[in-house]
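Removed: one protein chain of the complex. Kept in place: all other protein chains.
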Amino acid sequence: MSQDHLEHTVEHKPTYGIYILVWLVLMMLTGVTVAVAGINFGNITVATALTIAVIKSYLVLTFFMHLKTETATFKLFVGVALLFLLISIALLFTDYSFL
Amino acid sequence: MQNNGHSVSYLDYKGKHSGILGWILSTDHKRIGLLYLMSALLFFAVGVSLGFLIRLELIAPGRTIMDPQTYNSLFTLHGIIMIFLFVIPGIPAVFGNFFLPILIGAKDVAFPRLNLLSWWLYILGALLAVISVFLPGGPADTGWTFYIPYSIRSATNVMPALIAAFILGFSSILTGLNFIVTIHRMRAPGMNFFRMPLFAWSLYATAWVQILATPIIGITLLLVTIERLFGVGIFDPALGGDPVLYQHLFWIYSHPAVYIMILPAMGVITEIIPVFSHRTIFGYKFIAFSSLAIALFGSMVWAHHMFTVGMSDTAQFIFSLLTFIVAIPSAIKVFNWVATLYKGSISTDAPLLYALGFIFLFSIGGFTGLIQGALSVNMHIHDTSFIVAHFHYVMFGGTGFGIFAALHYWFPKMVGKMYNMKTAKVGFWVLFVGFNTLYFPMFVMGWLGMPRRYYDYLPEFHIYHLLSTIGSWILITGLLIMAVNFIKALRSKTTYTVINPWGGETLEWTVPNKPPLENFDVIPTVYTAPYEYKDNEEVLSESEILTKEDN
Partner (left out) sequence: MSTVAEHTIEHVHRDDIGSRLGMWLFLFTELILFGGMFIVYAVYRYTYQSEFHLAAKELNTSIGTLNTLILLTSSLTIVLSIVAIRKNNKFLSVFLQIVTMVLAVGFLINKYFEWNIKIHHGLFPGSEILLGKGNGEVIFFGLYYVMTGLHALHVMIGFILIEVMTGYTIKGRINSTNYVRLEAAGLYWHLVDIIWIFLFPLFYLIT
């Protein structure tokens, strides 16, 4: 059942480079968020900020947290958790968005 | 794990610690299961006593034995203790812990130390809840639902109760976490998901709800605590907060919580029915998937507890619709159980009686849930005794009877003793009659307008309350008969060595009674699905019926 204790599926040879690259992208995205916030587009600013936050989280999840190299089970789990949160928010807002 | 060729039972095993430390520091899932059992039964007894007192007060209008403040605290405590200390952990933490590893052919759960921590947190939370009763200020009187604004304003010990519930939530989360990893990683060779016993499936679905839903009440209760301490204004209407938002957050957990309560009980029933019908379960995959469906849809119906607070029409419509939908997978299970029984070779032993009782009582509870889910009806019966009857039918008639069924089913395996079957059946019938006498009148009087959580009432409701209180005495008698039966069995000197008294076909019936520490001398390889019952005659002749002198 647990033959290979380590079982990091694809990643046999770890490298530093990819993480530094992702970090640079994260830094840059932060800069974009702050810059956009200075310009007042109203709701678009909020949407942009949240979208960028989602992208940053995706990068952290996929690369820093190694979700990319884990088995499908892990990805399914994350999906289930996010789905629960999203459904709860959506259903809750049916009470607030409508009369 | 051998001594002179015989495996030592988990009860006799001597590890690093001995005596009581050998129990409260044990990471053996079987001992932890028993620790949970003993604590849960203790709190159940306390909860029953509180219920007894509540019913005594309500036997007649006006004051009977207590003042209104005490009454409010009693039903608050009754709810907190029963829900958080008995019904939620009752099956997963007791029978799940004891049997899940054995059912899937494993030596223990994935994280044995976390398992022990889970029990310690349970005890810590329980102690805090008990202490809150005796601290100055008196026990909380808000109802177990801690609704805003009263939970912020009440001068009673609301905070210890909130913190206790928070800690108990952690206990529940750890159990769920452990079970998911155990099921994913520790099944025996050959046991794919669809060869797992259905009790394991129910625990799996439950575990997901425990992990995802519990943190919501964690943060909600934390926020109420912070509100009481610092007045941040998050819920307090005086500061702009929204009390209805509190209710949303509270029920986003507390509704799925009832599925944490019922799914494992349904799993127990699914284990028992095929065995006592000597037939394979009807619709294995439907039952497995219906557990997942209940967990999913059950997370989407919470606001049906709030139909009278002034939500948007859209929200009310959607939640009512979803409430009707969630009944479907439950109904599927009932159909499948009945279909399994049909033309089976029925053995009417105590475990089956309790399972049948479950089906009957849960069905009534489920139907009345649908009645409540209809918006127009809900306006009239919300916050009446009707609701109280409904949830007692599902939580007590459902999960409670599921716990009793599990006890009667697995008792010989857990402790290597056997109880008196006749006494067990008598106990069941007394309990069943008492239960219906206690709770059915509540449907009627609730329909006629009797409010819930009311200390006093109009004379027209007296007859129902009188009947109900008498029912409580009959019910308690039934519980006592059951308890005495088990205690006598435990104290009996006769060891019960029949390892498969009921003719079950899941893995726990292949290991000795009082299983050894690591459950299996050799981890089995599994080739078939459970409950196959290919040859009824063979199975029937192999199982022995108890004929010991001592009973």
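By letter and in written order, the chains are A and B; residue numbering begins at 1 in each of them.
As a convention for this text, a residue touches a chain if its C-beta (ideal position, glycine included) is under 8 Å from a C-beta of that chain, and two chains touch if they have at least 3 such contacts.
Model, not experiment: these values are computed from the prediction.
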_One chain is left out of this view; which of B:Leu42, B:Ile65, B:Leu135 or B:Val232 touches it in the full complex?_
B:Val232
*So which of B:Phe111, B:Phe360 or B:Trp473 would be touching the chain we can't see?*
B:Phe111
*Spell out, residue by residue, where the missing chain touches chain B.*
1-4, 8, 12-16, 107-108, 110-111, 114, 173, 176-178, 180-181, 184-186, 211-212, 214-216, 218-220, 222-223, 226, 230-234, 239-242, 245, 249, 252, 517-518
*Residues in chain A touching the chain absent from view*: 1-2, 5-7, 14-16, 19-20, 22-23, 26-27, 30, 33-34, 37, 45-46, 49-50, 52-53, 56-57, 60-61, 63-66, 70-71, 73-74, 77-78, 81, 84-85, 88-89, 92-93, 96-97
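Heads up, the rule we're going with is that only the chains that are shown with their structure count from here on.
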*For the complex, which residues does chain A have touching chain B?*
1-2, 73, 80-81, 84, 87-88, 91-92, 94-99
*asked:* Quick check on the complex: what are the chain B residues that touch chain A?
replied: 184-187, 189, 208, 212-213, 216, 244, 248, 252, 299-300, 303, 311-315, 318-319
